[in-house]
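What follows is one structure encoded as C-alpha cells, with my remarks underneath.
Left out: one protein chain. Kept in place: all the others.
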Amino acid sequence: MMDVLIETRGLTRNYGEICALKPLDLRVNNGEWLSIMGHSGSGKSTLLNLLGGLDRPSDGFIRVGGEDLRVLSEDGMARYRREFVGIIFQQHHLIPYLTAVENIMMAQYFHSVPDEAEARTALERVGLGHRLKNRPGELSGGEQQRVCIARAIINSPRLLLGDEPTGNLDHGSTRVVMELLSELRAEEQFTIIMVTHNHEVAAWGDRTIYLDDGVMVREELKGD
Amino acid sequence: MLISIIMGASVATAFLGLAGELSFRIAMEMRNYGANILVEPMAAEQGGFLSDADLPKIKTVFWRYNITGFAPYLFGVIDISAGTKREKSVVTGTWFARLLTSEGEDESIQGVKVIAPWWGLSGTWPEAVNEAIIGAALAKRLGVVSGEEVTTTKERRTQIFRVVGIVTTGGYEEEQLFAPLATVQSLLGAPGRISRVLVSALTVPMDDFGRRDPAGMSKEEYEKWYCTAYVTSVAKNVEEVMSGSRAKPIWQIASAEGSLLTKLNRLMILLALLALTAAATAVSTSLMASMTERSPEIALMKAIGADSLQIIIVLLGEILVISSVGGLIGYLCGEQLAGFVSRSVFDASLQPSLWLLPTAVVSAMTVAMAGSIMPLRKALAIEPVQGLKG
Partner (left out) sequence: MGALKLTVLILAWGGIIIVLGRGFSVNRLLLAVSNATGFAAGVAVGALLLSTLQGDASFAVAKAVLSALFLLHWLVSLAALYRSTGEGTTVERFQKMSNNPLSAACCSIAVGILAGTICSFRFIPQGGEVPLLTVVIVGFSGVCLTAFFFGVEQFVPKMPVPTAEVLMAIVVSFILFASSSIPRLDLFSPLVMKVMKLIHDIVHQFFESMLIPDHLFFRPEVWNYIGLLFGNRVGLWGGMLIWFTPVLLVAAAIRLERLPSVAHIRQGAERRTLLKAHIRERRTRLVAPLIAGVMLAAAVFQSRFPAVEYWDPKPLKVAATPSGSIFIPLTGEIDLKDGKIHKFLFKERGRDARFMVLQNSAGGYTVTLDACSICKPDGYGQTEGAVICYYCKTLIPLETVGKPGGCNPVPVPFMMEKNGIAIDGAALLNLWGITVQATNRVKGAAR
C-alpha cells in the first residue's frame, strides 16, 4: 500500500505580505504517519490547515486522495472535511454544553445521521466508557483529548490530522494518547499527519519533516 | 434575545388585541351619541316648523335600510309644578317607542328608546298619552318621584302628567320633561308640528369623493355619490322627504364614527408593526453579539464538516425554538397588558382572543427570522481557521 495519498507542488500560502508557507513539494503515502516539526510561525499549522481543507492555498497544487482541493466549492470543502478528514485539536474544541456522547453525535450528524450506540462504542474504544454523559468541563485534559480523537475518527476518515494533540497534556496523558492513536491506526489504516513540538511525540511517526520560516529544511525517516 | 422577542410579541399582541377591542368599544361609545343627522326647519329662526306627517316617509327613502332609527322632537317652555314647588322648564314632546307603519314597508319601532339607548331610565317608558318621564335634575328640584303627578301650564292650557320614569343622561336632557309628542303638541298649541328630528344612520366613512359638492358632479358621479351611504347622501335623502327641512350631518360624530375608527385601527397596527420591527432589530443585535461569542463553536462545526445549509438549520432551529417560546410568553404577557389597559381605560374586561396566539407566535418567529438574516450571514462568513484561533 505505497500509493500516494497527498501530493503538493509549489504549495504556497500568503497572509498579505507575510508568506506563511513558501512553495512546498510534499508527498505522503497512504497509511503513513508523518510528523511535522518546527518552532512557532514556521508554517506547520498553515500546512495542516491546507491539508485539512480548512484554508485555501494562495498558489500551487494540492491533491488529497484524488481530490483537487483548489477547485472544490465551499460546500465541496465541507464534504471533504466531513468524509475524508478527522482533526484533533490542541485545544480539543469540544462544545462545552454537550456531553461527550453528544459531541461525537454532532460529528455524526454533520456527516450523515447520528447514531448513539455507535458513538458510545467509539468512546468505549478510547477508554471513556465510564464518562459518556460528562460534559467537557468535567473531564481532564487527557480525557478531553480522547473524546476529540473519538470524534475525529467517528466518520472513518482516511486522513487524521493532529495539531499539537499533546501540546497541553502532561507526560502520562501524552503517552496514553499516543498509544491510543497507534492502536487505532493499526485497526483503521488511516494516514496520520501530526504537528508537534515534542521530539518524543514526533518519534511515533514513520517520517518527520522540519519546517522553518515556511520552508522544509530537513526530512528524517524513522531509524535515521 | 428571548427577552426582546417576548417584549416584541407581547407589545404586538397587546396592540392587536386592543385594536379589535378598541374599535368595538369606541363604536359603542360613538353609538352613545346616537343620532348623526339633525333635521331642522329650513327657517328655524323665523319660527318654522316641520310637519309630523312627513315622519313615516323617512323609512321610505333610498337609504331606509341604513337608517337605524329616528326621533322627532318638539320643544316648548312651560310652567311646571309639583306639590308646592313651581318652576319654568322645557317640555319635549317626542316618540318613545312608537310602532311606525309606512306604506309598503315593514313595521318598525322608532323613537328615543331606539336612538338613545344610553339613557338611564328608572321606571318605565311612557305608554299612555298623559304619562311622562322627567329628567333627574328637574325631578330632584321638584321633589318628584315615579308615580307622582306634575302639572304643566302654557298660556292657560294645562296638562297633568303622571311621571312613570326618571331619566339620567348626563346631559341637558336631565333638565327636561319628556312627554308623548301628540300631548305636547296640544299643550303647546302646535298641532302637527315638530321642531327637529334626529336620525341615526349607519354610514360609510367619508372619503374625498364623499366630501365633494354634489352640485358640481356629473350625472355618473352624482349617481355614485347618491348610491353610497355617505352621511351627506343619507342626510340629503332625508331632507328630500321632509318638506321645508334642512338635514345636517352632525359632523363631529359622523366623521368621528367613520374615519376615527379606521385611523385608530391603523395606528394600532402601525404601533404593533413598530414594536415588531424594534424587536427584530433587538434580536438582530443580540444575535450578532451571540454569533461573535459563538464563533469558535461555529468554526468548529465547519471544521468537522458542516456545510452552510447544516449551519443554517442548526442555528435557525435554535432561533425558532426560542422565538416560539418567546411568542407564547409574549402572548400571555400581551394578554395581561391589553387586559390591564382595557380595564383602566374602558373599565371593561377584555375577552381573551385566541386568534392572537398563532398570530403572536408566528409574528415572533417572523421577527426572529428577519432579525437573524444578518447574523446568519455573519455566521456563514466565519473562517474555520480564524474562528478556532480566537
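Letters A and B mark the chains as written, and numbering starts fresh at 1 in each.
Methods note: contacts are C-beta pairs under 8 Å (C-beta built on N, C-alpha and C of every residue); 3 or more make two chains touch, one makes a residue touch a chain.
These figures come from a predicted structure and were not determined experimentally.
**Q** Please identify which residue in B:Phe49, B:Phe75 or B:Tyr226 touches the non-displayed chain.
**A** Going through B:Phe49, B:Phe75 or B:Tyr226 one by one, B:Tyr226 is the residue touching the chain not shown.
**Q** If the hidden chain were put back, which of A:Ser112, A:Ser140 or A:Ser182 would touch it?
**A** In the complete complex, the chain left out is touched by residue A:Ser112.
**Q** Even though one chain is hidden, which residues of subunit A still touch it in the full complex?
**A** Against the left-out chain, subunit A lists 83, 108, 111-113, 115, 118, 122, 154-156.
Heads up, the rule we're going with is that only the chains that are shown with their structure count from here on.
**Q** From the C-alpha centre of subunit A to that of subunit B, how far is it in Å?
**A** 72
**Q** In their complex, what parts of subunit B are in touch with subunit A?
**A** 296-297, 300-310, 383-385, 388
**Q** Using the touch definition up top, name the residues of subunit A that touch subunit B in the complex.
**A** 49, 52, 54-55, 74-75, 78-83, 85, 87, 89, 91, 93, 95, 106-107, 109-111, 151, 155
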